[in-house]
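Accompanying notes for the structure given below.
Missing here: one protein chain of the complex. Every other protein chain is in place.
After this line comes chain A, so read on.
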Amino acid sequence: MIWLRIILLTCLGLGVSLPALAAEELLHFDNPAQEQRFQVLVEELRCPKCQNQNLSDSNSTIATDLRDQVYRMVVRGDSNEQIVNYMVARYGEFVLYKPTQKPSTFLLWYGPFILLGIGAVIFVVVISLNKRKKGKA
């Protein structure tokens, strides 16, 4: 039993650390800030070939190529905005996990809050109706 546990834990540990080690081996950044930006960008950019994976999770060739491109642009000193615009110009807004705010994405951004508001209104109305009923009885 204890052995099984150790093996499982080892597997878990390997699974977490191997990709991180591999990435560090291959990519060299000038400073930690660049590496940080790279990590954020490959997590916020969606793989154009996959349905729901970001660039950092996907092993498809195009995701690898785009990761390399993000790396080159980060090291070259391009801003996050420039990198994101570069990807959108080629792959469309599909690649953004954080869509831009514009009329067509209004519901996407604010829909949940609108629904929450409607829920709150209904909640208050029901409560006050019940109170009035109780008062009458």
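Here is the rule we go by: a contact is a pair of C-beta atoms (placed from the backbone, for glycine too) under 8 Å apart; a residue touches a chain by one contact, two chains touch by 3 or more; residues count from 1.
In this text, contacts and distances are computed from a predicted model.
The unshown chain of the complex is recorded in UniProt as "DsbE family thiol:disulfide interchange protein", chosen from "DsbE family thiol:disulfide interchange protein", "NADH-quinone oxidoreductase subunit I", "Sarcosine oxidase subunit alpha" or "ABC transporter ATP-binding protein".
Only one of A:27, A:62 or A:75 touches the chain withheld from this view, namely A:62.
Interface note: of A:28, A:49 or A:132, the residue touching the hidden chain in the full complex is A:49. Mapped onto chain A, contacts with the missing chain fall at residues 48-49, 51, 60-62, 65-66, 69, 88-92, 94.
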